[in-house]
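Only a single protein chain was left out; the remaining protein chains are all shown in position.
Moving on, here comes chain A:
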Amino acid sequence: MFQSFLSQLITDMNWAALNNPNPEEKEPKSSDFYHLGAIDLPEKPRKIDFWRSGLMGFAKMKQQQQQLQHSVAVKMNSSSNEQVGNNKKGSTFIQEHRALLPKGLILWTIFVGFISRGIYQWMDDSSKVRREEVLVSMCDQRARMLQDQFSVSVNHVHALAILVSTFHYHKNPSAIDQGTFADYTARTAFERPLLSGVAYAEKVVNAEREMFESQHNWVIKTMDTGEPSPVRDEYAPVIFSQDSVSYLESLDMMSGEEDRENILRARETGKAVLTSPFRLLASHHLGVVLTFPVYKASLPKNPTVQERIAATAGYLGGAFDVESLVENLLGQLAGNQAIVVHVYDITNASDPLVMYGNQDEEGDTSLYHESKLDFGDPFRKHKMICRYLQKAPIPLNVLTTVPLFFGICFLVGYILYSAGVHIVKVEDDFHEMQELKVRAEAADVAKSQFLATVSHEIRTPMNGILGMLAMLLDTELSSTQRDYAQTAQICGKALIALINEVLDRAKIEAGKLELESVPFDIRSILDDVLSLFSEESRNKRIELAVFVSDKVPEIVKGDSGRFRQIIINLVGNSVKFTEKGHIFVKVHLAEQAKDGAESNGVVSEDMIVASKPSSYNTLSGYEAADGRNSWDSFKHLVSEEELSLLEFDTSSSNVRLMVSIEDTGIGIPLAAQGRVFMPFMQADSSTSRTYGGTGIGLSISKCLVELMRGQISFVSRPRIGSTFWFTAVFDKCEKCSLKKPTVENLPSSFRGMRAIVVDAKPVRAAVTRYHMKRLGINVDVMTSLRTAVSSVTGRNGSSPLPLGTTKLDMILVEKDSWISTEDIDSEIRQMNSRTNGNVHHKTPKLALFATNITNSEFDRAKSAGFADTVIMKPLRASMIGACLQQVLELRKTRQQHPEGSSPATLKSLLTGKKILVVDDNMVNRRVAAGALKKFGAEVVCAESGQVALGLLQIPHSFDACFMDIQMPQMDGFEATRQIRMMEKEAKEKTKLEWHLPILAMTADVIHATYEECLKSGMDGYVSKPFEEENLYKSVAKSFKANPISDLSCSQS
C-alpha cells in the first residue's frame, strides 16, 4: 500500500521511484494512526459488548467482538473489501429482515381475524344448539299440554255420551229431554271450556223417519239450507242441544259431507273423531267438530264394525275451539311471547291445514321444531310447529369475547412489531454510534498526537528558559534576585510539569493514570508551591503560610508530582479568590486532626457567628470558615507535638496525611457548594469572567485524592472564606533517603542557634517557628517587642533568662508587632549599640518579617537597626536561611550554590578517567572531547560504532564511554548492545565482571529515548550540547553506581 502510495506521489511530482528502505518513517501519521488504533482495540469493544449483549440476549458475544474488531479495522484500512463484508454481517436477524416486519404485522392481523371468526362461529353454534334445545323442550311441553287438555275435553264429551246412553236409552221412559240436556250441559259447561256447545243427534234410519218426525213434531232438515231433508238411508237429526248451539236442533248432521264422514268413522271406531279445522260459526275461530258415538246396548268385548254400527244409538258432537284452546294453553306457560306456535292438521300430508296460528306471523324461519300431536283420533294426524318469534340475538358474551380476543391479539402483534422496529432502530443507532466511536477514536488519536506535538514544541523553548535560569543562578546574585530567579526556574519547571499533566489528564479521564511511588520530602514540596504563589500573594498583600506538623515524617513514598498538583490547585484557587487576609496550608497526620477535633469539640457554625470577636485567632486575624485552624485547636496541635514527639505510631506501614488549605476569600455560594467538584463548574458564570480559569482543577484534584486513597472536602462560608482539606495515604519511608539532593538543600550552618520571634499572633508565630526549626534554630516566641527588647537588654528586672547563659543569635520581629509598638525604635537602636559594645556577647541580629513593606516603613526599619534584613513573606525555610546567611555573614559556608562547587566535583569525578567519545560528527566529537578534557579526563575519540567496538575489546582501559545515538551503519544502541555482549562473553571466560558505563549523547531528551537507552544497556544519557549540571548528574550517577570502573581505573 505504501509503495503504491509513494510511487503515485513520485510520478505526480515527476520523480522517479526511489529506494525507500523504511517507508513507515516517511509516513509517521498514517502508520501511527494504524498502530494506535490497533492497540486500543481489544479493550474498547468489550465495554460496548456488554450493553449490547444485554440488549439482545441472543447475540453471541464472541462473534460480535470479532465483528467489532473488524469494523474498526475497516476504518483503519478501508481497502480491505472482505472485512467490509464481514461488517455487514454484524447486523442481526431482525435487522436483516426488517422489510418483513409490516408484512408480518398484516399477516398476523389476518390470522387473528380468522381465529376470531372461528371463535365467533363456535360460540354462535353452541348458543344455537342451546336455543334449539330450549325450543324443543318448549314445543314438546306445549304439545303435551295441548294433548292433555284436549283429551280431558274429549273425556268429558265421552262422559256426556255415556250419560246420554244411560239416561236416554237405558231408562224407559227416557230420563232426558231437551230441557234436561240443555240445563245439564249448560251447568257442566265449565268442564268443557273449549267446546262452544254440545249437541246430540240420534241415529234415525229412513224407515223410522215418519215415526221420529211425528214423535218430535218437526221434520229433519238439512244443514245447508234448513230445508226438510230429502230422503236418505239414514239421518242423524239433533235432538238435544246446548243452548249455545240450539240452532242445530232438528238439523240432520249427516247432511253435511264432512259430518257424515265423521259420524260414520265415529260409530265404526267407537272413539271420538275430529273434523278437519274450519271456521266456527259463532266465534269465527278455527275449530274442529268432535263426534262421539253413543251405543244403545253395551257392546261385547272387541266388537266388530258391524256390531258397532248396529248398536249405534246416536252421536254426541261438539265444536272444539282449537284456537282458544291453544291460546289459553300458551297463556298459562312462561315464555309464550318468545315463540310462535302453529298447529296443523296433516291428515292430508300434501296440504296441511292450519288449526292454529297466524300464517303471516312467521317468526324466525331459520329454526323450528315439530311436535306430533295425538288427539285420540287415529284417522287424523296433527302436528305442532314452534318457532322463535324473534331472530336469535347475538349473545353478549360473544359480542364481548371475540372483539376482546381480537383486540388483545392484535395488540400483542403490534407490540411485537414495534419491538422489532425498535430493535432495528436501536441496532441502526448502534451501528451508527459504532461508526462515530471509531471516528471519535481517530479524533482522539489525532488529539493525542497534537498534544504530544504541541507539548514537545513547548518543551523545547522551555528548556532554553530553564537552562538560562540555571546559568543565571550560577552568577553572583543578591538574595532577592536569587529568589526571583529560583522562583522563575521553579515556575518553568512547573510549566513543564503542567504540560505533562495536560497529557496525563487524558489518562485520568480514561482511568489509566497510575501513581508512582517515589520518596519525597513533603516540606520541600510545600516550599516549592509556596514560592510559586509568593509573588502573587505579596502583590495582593495576603499572608501565605505553610505549617507541617513535626509528626509528619520527613520523607514519605508517594506520587510527589500529583501531591504537588493537588496543593497547587487548591492554593491557586485560594490565591485567586482571596483579596485580603491569609492563606494557610497546614499538613498533619489525619489521626492528629481527629484528636484535635475530639478535644475541642465540634465548633458549630452558629457559635462562630454568634460570638463574633473583633479579631480572630487565625493567621492574619481575619475570620476563617473553619474554626479548626484557629489558635485554640492549633495550640493543641503544637503543644501535642512537643509533648508526644516520640509516641509516633510506627506500627503501620503507611501514613495518612491531612492537608488543609484555609483562605479568607470570597467563599463559595451555598447554592454552588454541591457542584464544586464537578468538572468545568465554577460557582457561577460571572466567577469565571472575573477570575478566569476553567474549573477543571478541583475535579482533577478530587480524582487524584481518590487515587491516593483519600478524601477531599471543604467548608465554606460566603464572604468569609473557604477551607479545603484532603487526606492522602502515603507509604512510610523511614530508611530511604532521597536519591538526589533537593535543589534547595537547607543550610546546616544554623544548627544550634537561638532566636526570639516576636509576634502577637500565635498561629503566625508557630508557622515562623516551624520554618526556623527546620533550619535547626531554637525559637522562643514573645508576644510583644517590648518584652523581647527588655529581656535582651535585661532591663526591668526581668532576668535575661536563657540569654544570659546561652548566646542569642537573632531576634526576628513580625512587622505588625513592630509597627504597633510605638517608640520602640530608639530602644532597639540602643540595644543594638549596647550589645555591639559588648565584646563578650555576640550581637543578636535583628530581622523583620513582612508580607509587604512600603518605602517609608523600609526606611524606618533601616534606621531602627533592622539593616537590610527584611524577610519577605511567605516564609520558606530556604529563604529564611538565605536571608539569615546574609545577615550573619555565613556566605562562605553556603551550600546551595552549585557555582564553583559543581565543576569542581565534576573535575574530581573525571580527572584521570579515560573516556571514549563515539560520534560520527567530527565537530561534535571535538566539542565533547574538549569539554571532557576540561574536566581533566583523558579522551579518546572514535568516529563510528565499529571503531569503538575495536577500541573496547576487552581488556581495555576506558572508564566510560559517551556514545552518540544516531550514527550511520551502526547506531549507538546497536554498538552498546554489542559492547554489552562482549562484556558478557568476557565474564564467562575470565570470570571478571566488566561493565563500562555508557552514556548516550542525544539532542532530544524525551522520555522514550531514555527508555530505549536503558533497554539497550546504557547507563544514562547526557543532552547534547553538554550542560554542566546534566553532565555532572549523569556522570556522578553512573560512576558511583559502578565501583568496578574504579577498580579498572586503579588497575590501569
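Throughout what follows, contacts are C-beta pairs under 8 Å (C-beta built on N, C-alpha and C of every residue); 3 or more make two chains touch, one makes a residue touch a chain; residues count from 1.
Throughout what follows, contacts and distances are computed from a predicted model.
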Record-based protein name (UniProt) of the chain missing from this complex, from "Transcription initiation factor IIB", "Proteasome assembly chaperone 2", "Armadillo repeat-containing protein 8" or "Histidine-containing phosphotransfer protein": "Histidine-containing phosphotransfer protein"
Residue among A:216, A:493, A:656 or A:926 touching the omitted chain: A:926
Interface with the unshown chain - residue positions in chain A: 9, 13-16, 18-21, 26, 467, 920-924, 926-928, 930-931, 933-934, 966, 968, 1003, 1024-1026
